[in-house]
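Entry: subunit A
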Amino acid sequence: MTTLTKTEDAPVPAGPDPFLSVRDLHVRFSTEDGIVKAVDGLSFDLERGKTLGIVGESGSGKSVTNLAVLGLHNPKSAEITGEITLDGQELTGAREKTLEKLRGNKMAMIFQDALAALSPYYTVGRQIAEPFIKHTGASKREGRQRAIEMLTKVGIPQPNLRVDDYPHQFSGGMRQRAMIAMALVCNPALLIADEPTTALDVTVQAQILDLLKDLQQEFGSAIILITHDLGVVADTADDLLVMYAGRAVERGSVKEILTQPQHPYTWGLLSSMPRLSSDVNEALNPIPGAPPSLLDPPTGCAFHPRCGFVDQVGGASCTSERPPLALGRAAACHLNAEQKQTFFTEQIKPRLG
Partner candidate 1 sequence: MRRAQAAIVALTAGALALTACSSGAKQGAADDQSRKDAEKMRGQIAFADAAASKGPAAPIPGATPGGTIKVYQRDTYAHLDPAQLYVSDQGSLSTLLFRRLTAFNLDNKGKYNVVGDLATDSGQKSDGGKTWTYKLKDGVKFEDGKPITSTDLRHTFERQFADFITSGPTYVQRWLADSNSTAGYRKLLPGGPYGGKHLPKSVLDTPDDKTIVFHFKKPVGDLPYALALAGYGVVEKAKDTKEKYDKAPVASGPYKIQPGSFKNGKGITLVKNTQWDPNTDISRHQYADKFDIQFSVSYIDSTQRLMADNTDNQTAISFNNQVDAASLQRVANDPKIKARSTSGYQPYVGVMNFNMRRLKDKRIREAIAYAMPIQSVLDAYGTPGGGELAGSYISPTLTGYKNIDPYGKLKNPLGDVAKAKAILKKAGKLGMKLTYAHNTAVEPLKYSVAVADNLKKAGFDVQNKELPSDTYYDIIGKTDNQFDVYPSAWGADWPSALTVLPPVYDGRQIQDGGTNYALYNSPETNKEIDRISQETDPKKAAADWFTLGEKILKDDLPQIPTFYYKQVQLHGSKIGGAVNNNILSAIDPTKLYVKK
Partner candidate 2 sequence: MLRFLVRRSLGAIVILLLISAFTFFLFFAAPRDPALLACGRNCGPDALAIIHKNMGLDQPVPVQYWHFMAGIFTGRDFAQGPCPAPCFGYSFATGDAVWNTIVDRFPITLSLTIGAAAVFLFVGLATGMLAAWKQGTLLDKLFSSASLVLSSMQIYFIGPIVLTLLVYNTNLLGQPKYVPITEDPVGWFMGLLIPWCVLSIIFTAQYTRMARSAMIEQLQEEHVRTARAKGMSAATVFFRYAWRGSLIPIVTIFGIDLGTLFGGAMITEVTFALPGLGTLSIESVLRTDLPTVMGVMLFAATFIILFNIIVDAAYALIDPRVRLA
């Protein structure tokens, strides 16, 4: 267990300080239409050398959370409260200069679309070398050497030639490798990978994920792997956090969640995932409805408008009362433990095949 489990609403400090600790994180954006609560009271911990998967639909607050960890939100439009501690250092409210020294150095991020995320105007080598030069004070020549070294490490053929190429001259997979090389150039202790494989075809996807694992072993980095694809986390992550409408709705080890999911939303995610073993003619079961508006989230459990089990909960607690996320392995749902067990085993699991 790498994830400390406690209630969302009343986080309790853990014994020994974890490497990354997020406590009661709120991220609110002011827009013309009102306040968007993109992240609404999120807490989690992560230790060195471990991988935390964060899954959820688009707009569930996965990326916003991680941009908040790096402090990349525009302070003019985003209001961030709560605590983010990295290796004992408080990040929320830290000065921009302090964050600059950490970014790309102690913590780094791999973005989803490497074509958009790499500057088209500078060579790959230069973009990889830049954070190295900045954070280590290396010379330009050393920076270039380091870039070649990193390109070799991520498996780019002829790195001493490709180092002078521009991103558009790379293939999609190579670009993603270059992104990873850039993120890892300073051996970051925390690596956030935001859907690093979504844009890639399946074989490349696997290579990239392997690469991440190898590198993790070499550097002992902690990784946050953001994805909407449970298949990706299944092989890679140690722990899992399921997010919905800006909140964590379920947490546990990967194994626990994939084999014994407790939250109807997690069930929905699993059901909508194609399996190799399933009949190609069999329809997938997407979650009905659309993710809620974060401008005006539903009362009570935010998932209730899309949840097929509201009737099973007595009274109106689903619509009026927000279910807490209990300590440890837990799910934020009003169904009792027995119901969760029964419904999954009897109704959901058979469909997963």
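The rule we apply is simple: a contact is a pair of C-beta atoms (placed from the backbone, for glycine too) under 8 Å apart; a residue touches a chain by one contact, two chains touch by 3 or more; residues count from 1.
Per the selection procedure, all candidates are chains of the complex that A comes from, given by their letters.
Bear in mind the structure is a predicted one, so any value in this text is a computation, not a measurement.
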Touching chain, any copy counted, for subunit A within the complex - options 1 or 2: 2
Residues of subunit A defined as touching candidate 2 within the complex: 70, 72, 76, 96, 100-105, 108-109, 111, 113, 116-121, 127, 130-131, 134-135, 166, 168, 182
